[in-house]
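Only one protein chain is missing from this complex, and each of the others stays in its spot.
We just call them A, B and C in the order they show up, numbering each chain from 1.
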Amino acid sequence: RCLRLGVTMAKSKFEYVRDFEADDTCLPHCWVVVRLDGRNFHRFAEKHNFAKPNDSRALQLMTKCAQTVMEELEDIVIAYGQSDEYSFVFRRKSNWFKRRASKFMTLVASQFASSYVFYWRDYFEDQPLLYPPGFDGRVVLYPSNQTLKDYLSWRQADCHINNLYNTVFWALIQQSGLTPVQAQERLKGTLAGDKNEILFSQFHINYNDEPQMYRKGTVLVWQKVDEVRTQEVRLPAEMEGEKMTVTRTRTRPVPLYCDLIGDAFWKEHPDILTGEN
Amino acid sequence: RCLRLGVTMAKSKFEYVRDFEADDTCLPHCWVVVRLDGRNFHRFAEKHNFAKPNDSRALQLMTKCAQTVMEELEDIVIAYGQSDEYSFVFRRKSNWFKRRASKFMTLVASQFASSYVFYWRDYFEDQPLLYPPGFDGRVVLYPSNQTLKDYLSWRQADCHINNLYNTVFWALIQQSGLTPVQAQERLKGTLAGDKNEILFSQFHINYNDEPQMYRKGTVLVWQKVDEVRTQEVRLPAEMEGEKMTVTRTRTRPVPLYCDLIGDAFWKEHPDILTGEN
Amino acid sequence: RCLRLGVTMAKSKFEYVRDFEADDTCLPHCWVVVRLDGRNFHRFAEKHNFAKPNDSRALQLMTKCAQTVMEELEDIVIAYGQSDEYSFVFRRKSNWFKRRASKFMTLVASQFASSYVFYWRDYFEDQPLLYPPGFDGRVVLYPSNQTLKDYLSWRQADCHINNLYNTVFWALIQQSGLTPVQAQERLKGTLAGDKNEILFSQFHINYNDEPQMYRKGTVLVWQKVDEVRTQEVRLPAEMEGEKMTVTRTRTRPVPLYCDLIGDAFWKEHPDILTGEN
Partner (left out) sequence: RCLRLGVTMAKSKFEYVRDFEADDTCLPHCWVVVRLDGRNFHRFAEKHNFAKPNDSRALQLMTKCAQTVMEELEDIVIAYGQSDEYSFVFRRKSNWFKRRASKFMTLVASQFASSYVFYWRDYFEDQPLLYPPGFDGRVVLYPSNQTLKDYLSWRQADCHINNLYNTVFWALIQQSGLTPVQAQERLKGTLAGDKNEILFSQFHINYNDEPQMYRKGTVLVWQKVDEVRTQEVRLPAEMEGEKMTVTRTRTRPVPLYCDLIGDAFWKEHPDILTGEN
């Protein structure tokens, strides 16, 4: 909202309708999580020829968008994505936009969506984008570190369960020629062990050798990164105008493909929960 | 959310965190308004060389995005836009996504934002898009027809007040060579009549001759439109494969640049408030 | 909150916890309904020997409490009670306590509950109150006159359905000697007509002759009432100290036992909905 000038304008008699806007401040000291989900991404994936069961281009584009969200918005300390969803965690004591839930979720959703179209061609070179996609979002509050960790564990467990299923499902279709209905029938009632067994015995796939990004999803955390740039630098007269390589250290959202459920991750990254990064 | 298959998946012990999601159902029988505002659009306008005081390309792109939102989402009966904002009104008895406020506002925000990038080049041919923009959104409920009409009147009165100011402000700068500070100083304390007078006497501008789109903003309503398409039609054998021109009547969101504050608009479009279109 | 003096007090470092209080302002221009229900009133009725199926003392005490609530609180335009419940309707544009829902419901609940004990002996002369009862309350918003009328109709239809059932149920027990289980069994699947028929043929009761207060519940509306008081009046010297009878007209919450579902009531009392009484 900035095409207006910073002057006090006349007010109309209709001004009273502003009072109908409800206050949706998030409870202080709680972790604020915004989760986005692609809208109708089953159809979107079909139309854009996504590889099955995982399309690495699509996953990397999602991560690029999430990185943009983290860089453009304030106070996001960690993000986690898998499939067509991404979760963003704002620090407990964030006072960004006075903690208004609607600001958090719409700014995440709109920045993510505009980035998705903006960066599409960097990931889908040969596949034009046919229409602009939508994403729905929600805000959920977690009052303690434990509940926040359990939230992220929930999403990662969901990733595992879905990816194991999808890996077998599509192997049965792509390699054994089953129809989707037959594949679904074959998997009905099977446990994780059964699915691993089918993969190994029937397709010689060791599930644990599948790419981490597919099995674990993507964790985005802030890390110091050395950035090397070539830029024109102002120097003493005799060297003026010279191009030089400049290295500077910046903090960037970096993707990790690691376990979030155990304690190890949180011990390695204590700053995330203390909010002191 | 559709990259998953429709099968019941195992549930993890972390499932309990779902209960932390709050119910944000909108009060039934109320008009649900979602208003979007461009984030940091002052900077965005500068970086992309928007014409001052109005850039018709930018306004038309906003309207294209709003039309896309109306076509892709459900139950929007009218929309109104001006400057870098757009309001969408869902019908009173809409039960879309069970009236969850977060769904309404994030789907509007994300669809609008992705469309903004997607259609950018159709409106800004010579001006590349430098970065993906953000939009914030909110949901406001209006319990009666009168309060809804007053809401739209409020936004249109705001459009008028701002546009009159901006028109003089930029004339003083562009035509009289004042600095922004001088122009602001010149306008301090002036009333609408004073501003009209400055425009007329100093710049020979009759404010009422300025384009309606600038003075009134853009109203989007559903109207029947004849669409002419050339398409291949299946026909009896002897004419097979022939291309033909087909006209069909569809209902589309059509832009109007008219007054919303008086009764005339509502008398001409009674369906909007009865929700029977 | 008034045992404190109106002076600015020192603030402690713990003051920040105030910000955890959420804003619960009711949407403007909506009817605000507070409904109270007796807590564990089945047990309460047993312990205090309430007559079955209706105890007129108990109903009249409820109404006395509701009248007290209407007189002590602001902006209640109508109340409706039946059984162990009472609903209070605040006028659409009430700004009492800035429309905070928690204020509305706790002040109604506490005033009603303290009145219940305070006035108990006026209605239950021979039956001591054994313990202080509780009432739960809630706030519900209705955006239009129609939905408000339908709310009150819902409660009155509920009164009718329950009272018809209870009248037959207790006749079967008290007059035919059935056990509660047998009575319940006898009524299973019966429609309103069946119940009327049992009452008439078996107990010579014409349900429509039952007291209106039992069949319709109690409506409380503000009406002008002439109040006659004997009071000492200051007069010219020669008559000083004389007691005189004084009549003055006041507006009081008056009980009616009438139909709320049809149009007649609302035509007779147009002020309730316009909010101009």
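Following the convention adopted for this analysis, a residue touches a chain if its C-beta (ideal position, glycine included) is under 8 Å from a C-beta of that chain, and two chains touch if they have at least 3 such contacts.
Because the structure is a prediction, the values reported are computed rather than measured.
**Student:** Which listed residue, A:Val17, A:Cys30 or A:Leu260, touches the chain dropped from view?
**Tutor:** A:Cys30
**Student:** Please identify, in ascending order, the residues of chain A that touch the omitted chain?
**Tutor:** Listed in rising order, the touching residues are 27-30, 141, 143-144, 147.
**Student:** By the contact definition given up top, give the residues of chain B that touch the hidden chain.
**Tutor:** Interface residues of chain B facing the absent chain: 19-20, 22-23, 25, 27-29.
**Student:** Of the residues in chain C, which ones touch the absent chain?
**Tutor:** 1-5, 7, 9-10, 12, 14-18, 20-22, 36-45, 68, 72-73, 83-85, 97, 101-103, 105-107, 109-119, 129, 131-142, 147, 150-151, 153-154, 157-158, 161-162, 165-166, 169, 184, 187-188, 191-192
Rule of thumb we're sticking to: only the chains that are shown with their structure count from here on.
**Student:** For copies chain A and chain B, work out whether under half or over half of the interface numbers are shared, and give different or same accordingly.
**Tutor:** Because over half of the interface numbers appear in both copies, chain B and chain A meet with the same residues.
**Student:** How many angstrom lie between the centres of chain B and chain C, each centre taken as the mean Cα position?
**Tutor:** Comparing mean C-alpha positions, chain C is 48 Å from chain B.
**Student:** Taking each chain's centre as the mean of its CA atoms, how far is chain A from chain C in angstrom?
**Tutor:** Roughly 53 Å separates the two chain centres.
**Student:** So which stretches of chain A touch two or more other chains?
**Tutor:** 20, 22 - these are the residues of chain A that touch more than one other chain.
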